[in-house]
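The complex appears here without one of its protein chains, the remainder shown in place.
As written, the chain order gives the labels A and B, with residue 1 at the start of each chain.
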Amino acid sequence: MKNSTYAACVVASAFMFATPVLADATAEGIAKYREALAEGNPAELWEMRGEELWKEARGPKKATLEKCDLGQGPGVVKGVFVTLPRHFADTGRVQDLESRLLTCMETLQGIPADEVAKTPFGKGEQKNIEALVAWISAESRGMKFNLPMAHPEEKRMYEIGKRAFNYRGGTHDFGCVTCHGEDGKRIRLQDLPNLTKGPDAARGFGSWPAYRVSSGELWSMQRRLNDCFRQQRFPYPMYGSDVTVALSSYLGVTANGTVESIAPAIKR
Amino acid sequence: MNTQRREVLKSGSAAGLFGLLVAAGLITTQQAQAAGWDKPAFEAKAMDEALKALGAGKPADSKDVQISGPDIAENGAVVPVGVKSALADTEFIAILIEKNPSMLAASFTLPAGTMADVSTRVKMGQTSNVFALVKAGGSFYMVSKEIKVTLGGCGG
Partner (left out) sequence: MAGPMRIRAASNGTETEVKILMSHDMETGQRKDASGALVPAHHITELTATHNGRVVLAAQFGPAVSKNPYLQFKFAGGAKGDKVNVSWVDNKGDKRTDEVVVA
């Protein structure tokens, strides 16, 4: 299944620029389909679990995550999703939601961050992270992105992210920018957001985590980015690595103040 | 978030679901005996066979039954389908998908007082006619709608 999708994508990418604009009726049909799915998004099942996990004493230290500081002070969850990635003084790093959760899990609960980072998506502690990000992102639903850019490290990560986004390489000379750098592109029936522009960046970045209809799983932003690297035929990035955080910084800052976050969304 | 959802009862008994419900006085023994998964209907591979297993014979067309769903589904793994009936005494609704390996996807028995208005999501292997079968006042009616299934792109 994965292989066939992959092969189809190689073909699709070759035709990407040649395809005409979607027929209105089809576009309308797809829009109706998406609308019908928005009600009763199975991501809610992950949200429920995430809220419980936040309050559950776990790990070697038998502690909850309720003292975790996601940027607005220990325990504050409401509204934090739309301010990440940001710089954290205690780690001296710019962190996205997931890398920050790793810090909290390690310091508060004693769960080793590097082991969680090595765990495949959808397994073990990664499953718990998926639930946590579903709930935490839902607590910012309807808010606009407002990533801070005051700290020099935040500015630096934004610039690195911008370069990574525009960097082309690999067997197909691909970069994020190949598919997401102009208006009006699509692959088969998927309209591709122009992630260099605010509203599209907010719609793209502000949809993840999302329930993936095709796999029936909840995909975090890290997992989404990991798959972007795969599609570019790049080596997989390490979970929570700087390049992934930098890309999120670039997308998030670009999205600032435009369209409201709908995460966790539902995606085909 | 809604806190009510956490008022959860965990069924720890080894007894079957219906045994449990009977024990809890939620349904009568008669209802439990009438229940039971309709294996012949769910395993039927042809429309005639499925309708026969459901006791529907040759259902009539009806303008009072509505099937709703998208004209085109971006992913066949999740296709929203709803059925509404304006027929008096609608007691049973089934959703059938012509080109699936087994046609019957789901069925609903509606006690008096429950609206003939149900929605769920089904898997479709390919573009197909989707049928809504309704039993009302002892007679069966059926309507259909074609839903196209497309291939998605790469990321999303």
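As a convention for this text, contacts are C-beta pairs under 8 Å (C-beta built on N, C-alpha and C of every residue); 3 or more make two chains touch, one makes a residue touch a chain.
Bear in mind the structure is a predicted one, so any value in this text is a computation, not a measurement.
Contact with the chain not shown here comes from a single listed residue; of A:74, A:110, A:216 or A:257, that residue is A:216. Touching the omitted chain from subunit B are residues 2, 4-5, 7-11, 16-18, 20-21, 25-27, 31, 35-38, 42, 77-80, 82, 97, 100-102, 104-111, 113-115, 117-124. Against the chain not displayed here, subunit A makes contact via residues 39-40, 42, 44-45, 48-49, 211, 216.
We adopt the following convention: only the chains that are shown with their structure count from here on.
Those residues of subunit A that touch subunit B in the complex are listed here as 5, 8-9, 12-13, 25-26, 29-30, 32-34, 36-37, 47-48, 51, 138, 179, 186-190, 212-214, 216, 224, 227-228, 231, 267-268. Within the complex, the subunit B residues that touch subunit A are 1, 5, 69-75, 77-78, 80, 121, 148, 150-156.
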